[in-house]
Every structure is written in structure tokens, then in C-alpha cells.
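Every protein chain but one is kept in place in this view of the complex.
Chain naming follows the written order as A and B, and within any one chain the residues start at number 1.
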Amino acid sequence: MIEVKHISKRFRTPLVPEGRFAGVRALFSRKYKEKVAVDDISFCIGQGEFVGYIGPNGAGKSTTIKMLTGILHPSTGEVAIGGRSPHRDRRHVVRGLGVVFGQRTQLWWDLPTRDSYDILAAMYKLRERDKARKLAEMNDLLGLGEFMDTPVRKLSLGQRMRADLAAALLHDPAILFLDEPTIGLDVIAKKNIRGFLKTINRELGKTILLTTHDMDDIEELCQRVMVINHGRLAYDGSIPDLRSRIGLPTVIRVSFREPLPERLETDGAPFSIAGRNGLELTLQCNRQDIPAMDVLRHVSQWGEIADVHMEEPAFEEIIHKVY
Amino acid sequence: MTMLRLYLLLFRASVRSRMQYKLNFLLSSGLAAFINLMEFLLIAIILQRFGDIKGWSLYEIGYLYSVLLLSRAIYRILASDVHHIEKYLVGGELDQLLTRPIPVLLALMTQNVTILLGEVIQGTVLLVLCFQGLLAAGQIGWLAIPQTALVILAGSVILFAIGLLSATAGFWLTRVRDLQNITEDAARNAAQYPLVLYPGWLRMILLTLVPVGFANYVPALYILRGEYGPWLLLVSTAAAVLLLWVSFRFWRLGLSRYQSAGS
Partner (left out) sequence: MLFAVLARKAYARNLQYRGSHLLNTIASSLFGFVYVSIWIGVGDNRTLGEYGVDGMVSYVAFNQACLWLTVFLTNGLGLETAVRSGQVSLDLMRPVHLFYVLMSREWGQLLYQLLYKVVPIYLLYVLALGIRMPERPVTWLWTILALALASYLSICIQYLIGVCALWTTESRWLVWVNIALSQLLSGFLIPLEWLPGWLQTVSRATFYPFLQYMPTRIYLEMEGPNVLAGTIGWCLVMTVLCLGITRLVRRKVEVQGG
């Protein structure tokens, strides 16, 4: 579906001269500073995949998305969407894409929501029948009915995002690019949007590329993550793989019924004691090396266990490690 | 043909959005008319007092003034946000237009359409008054009316092309408002009056570099004063077509440079 081969993007920004009449000289200055925003990235995304694309601000995420959607052209390398280049064939390619930018809407601000769909349908040359069918389908999934006749500027952020998603899907694109679709939403609205995205991916088979800063989005939705940093692809694979590769420890907190001996021996077992506070022990282990049950069996030699509490490494911390 | 239908659809949608703020619309229309009226009043007062400027009468200058006003109104109504491209470049909204399966220019032309009612009314009233005066004096015949209609249309194409060329410069400069100040505002202000007033270098600029002179002055030489010949009308229509072609080419170049250089 999406094939990216060795794309790079370099920006030239004019250097602002210093000193007297700097502003005037800037008009004629020909000195530039080159910045590499995206550096030799390649990947393939197959039909029906749900891929998270993450990285810190300024890492090159949105530049990549812009090259995939034909907004920008890569300095070197090739992009093919369904076999066509969005660079040479922009208008044809974007017909098969749905794009949502969480920060701004693609709807007509002052018009009732319904009107935006009419306009978009004309832009994408949809037949009346197809439009009605698609809208009915979207209405089932997103509950558009309650605000169809409200001007977009009066919608709440959650409603607006639903309306925007419906707009991006109206022309039934096979591929969806989502740029922070849950930004600024409350917990319930986020949950609704995630449920919707899951449905259109699993049941309608849409291919989705999602960028976000919300790690819960990624963890809940994506089968695959790509991490970009400093313009380079730092990781491309599944979430469990990412977890184990970084190897952040699982933390186990154990409280005992009776005081523990002074010296505690691990006897070479692959876990460590991170803290000790009265009757409570904090242990760390990597579950690739030793199952949690084995750790517990081992420490039960030291005394009777009263309670156990286990913490998986937070996804967010994993990501920090990759950056 | 589909492009035209799409254009009309988007245009209507845009107008409908605008009409959500009716009071604002009426107020700004009235105001625009008032401001333009003040501007013309100044020149009218001078002419009232001194009779003519280098042989150009009040009616003739009113003709130049209103023809240009109407041409500009047509250009700005039909291609509104071309003039406001800076906003799109600075705020990154242009990227959003690029994700749509329609030409970017078409999208830009139909954003925030403003019906410049004040300019249209004022321009029409003034033009009608000047026509009456000139017809009564026997200076022009009825044929001048269709000729003037042609001139206004060609003029709007010329102003559009100049506007598009300036807007396209934004792909390189980003901040383009001050350039437009010269190529659109200052140049139009100059072309409201007969070009004979100006020294050679300025007249030259207004006929080559920023050729607004073809929008009203050149054809008026024939229509009002019978100078040179009817081929002057042909010249300004040809200038319009040529400029339009050049501006489209330049726009395409600018857009591809935007996409390959980014900002």
C-alpha cells in the first residue's frame, strides 16, 4: 500500500546576517543553513495495518507525513502510494487518502456540518447514493446526527473530531493519515475515537498511519510502531518487541508477614533488590530472563509473603529510552 | 467544465459562510464605499476648482477611476484569498489545501469569498455618471458601453494576474504583504489617474513591470479620446491573456518550489 524508499528531506533556511542594516542585507543575502529533517527513511506498510508513528517534536514526523500526502516532495528517494507517486500524481493519489490534522479542521468553519460533507462529496466526485450510504454508515459509528445542522465553529472539540474523521472517510479512502487525532480531548472522547479507529481498521480494513504524543493511543491501537528521532528511523516493529529490546525491568513489590533476615542472597538468580523498607522489598527483573513466579518462589524462602504488587514498565518510559 | 462547477459550488459555500455575519457584511460594505468616496472626492474637489489636469476632465478621470475600481472588485471577489496568501504560508494552512484532490489555486480562490458590494455600487454609480456626462457632451457614442464592459473584464484579468504573480512570490519570500503594497496598492493608486501626469520612468513601470496601465489608461485613450485606434482594445486584451498565461506558469513554478523546498 505504502512504499517508502530511502527518502530524505533537506530544508534550506536563509542565514540572518548580524549587525548594521541586517534587515536590509537579509533581502539580498544568499547564505543558507541546511537542515536535514528526514534522513534516509525506508518502510513498507501493508493493507490493513495500523501503524503508530512516534517521535519527539521536531523529529521529522510531520515532514514524513507531508511527503506521503504530496504536500512536500522528497529531496531524494521515492514514495509510492498504491503504486503511484504523490509527488508526480498528487491529485490522483490524494483521492485515495483520508487526512486528519488534529490541530485544525478541514470543515467549513461557519457552515452547518452537513454542508461540509456536500462540498467534499462534490470535490471527490461522489455520487449522491454513495454519499448518503457513507454518511449513514458514519452516523452509526460516530453519531453525527446530533450536530449535523450545527455550524462547525459551535461544535465541541470531541464533536469536531468526530465530524472531521467522518469527512476524511467520506470518499472511502483505503488509507488514513491521522495527525494527533486525540489531542486536547477528554478521557471519554478519547475512548470513543479509539473505539472508532479500531472498528474501521479491523472491520473495514482501512490502513492507518497514526502520529501522536499519547502513548495510550499507540498501545491500544497499533500492531506496529515506528519511532523516528533526529530524522532517522530508530525503531520499526511490534510493541512487545520494542519492550523487550529496551529491556526496562518489571518491578515487583513484595510485603512479608515477619521481619526479614539481615542478609538476602539471590544465589545468582537474574533479579535484583532495588529497595528495602521494613517489611517491604522492591525487586527488579527482566521477564525475558526469569518468569515472575520464579522470583516469588525464590523470595518466599526469606519469609511468608503477605502481598504482591507488580508493575509493567510504562510504555512511555520505553519510548524515552529509544529517544 | 467540472472545474467550473466545482468552483461555483465552493464559491457559493464560501459566500454562505460569510453571510452568517450579515451586519458585519453590510457595515464593511458601507464603509468601503465611504472610504472610496472620500478618496474620489479629493480628486473631484481639485478638478472642480481647476477644471482639468493636463487636459483630462473630471468625467474622464472618473471613468479611469471607476473602471479600475470595478475591475479590482471583480478580481477580489472571484479570487479572494489569492491576495491573502501570506496567512496560508505563515500559518501552514496551505498544506491542508494540498491534501484535497483539486488544484490549490482553485481552493485558494474560493476561500473566504467577500462580496465587495460597496466597491461594486460605488464603481457602477460613478461610471454611469461619467457615461452620462461624456455622452451628453458627445465625446463618446453608445458603442463605448460594450467596449467598456470588455475593458473592465480584461482589466480584472490583468489585476488578477498581477495579484497572482505577487502572491506566488510568497513561495520564496513568505512575507509578501509589503510587496503587494507596491505591486497592487501603490500601482493601482497610480493608475487611477491619467498616466500622462507621471514622469517617463514611472509611466514605463506602469506599462511593463506592473502593467496596470493596460487595465484602464491605454484603452481609455481610444474609447474616450479616439487616439491611436481601436487596436488599443486588442492590445489590452492581449496583454491580459499574456499576463494570465505568465502568471499561471509562475504559480506552478512557485508551488513546485514550495513542495520541494518547504519552509
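Observations on the model:
Here is the rule we go by: a contact is a pair of C-beta atoms (placed from the backbone, for glycine too) under 8 Å apart; a residue touches a chain by one contact, two chains touch by 3 or more.
None of these values were measured; they are calculated from a predicted model.
The residue touching the chain not shown here, chosen from B:Ala186, B:Met204, B:Leu234 or B:Leu253, is B:Ala186. Note on the undisplayed chain: of the listed residues B:Leu4, B:Met38 or B:Ala136, the one touching it is B:Met38.
For chain B, the residues touching the chain absent from view are 24, 27-28, 31, 34-35, 38-39, 41-43, 45-46, 48-50, 53-54, 175, 177-179, 181-182, 185-186, 189-190, 193-194, 196-199, 202.
Quick note on the criterion: only the chains that are shown with their structure count from here on.
Computed centre separation for the pair chain A/chain B is 47 angstrom, with centres defined by C-alpha atoms.
On the side of chain B, the complex with chain A involves touching residues 2, 5-6, 9-10, 13-14, 16-18, 20-21, 93, 95-96, 98-103, 256, 259-263.
Of all the residues in chain A, the ones that touch chain B in their complex are 9, 11-12, 37, 63, 66, 69-73, 75, 87, 90-92, 94-95, 97, 99, 101, 104, 106, 108-111, 115, 119, 122-125, 151.
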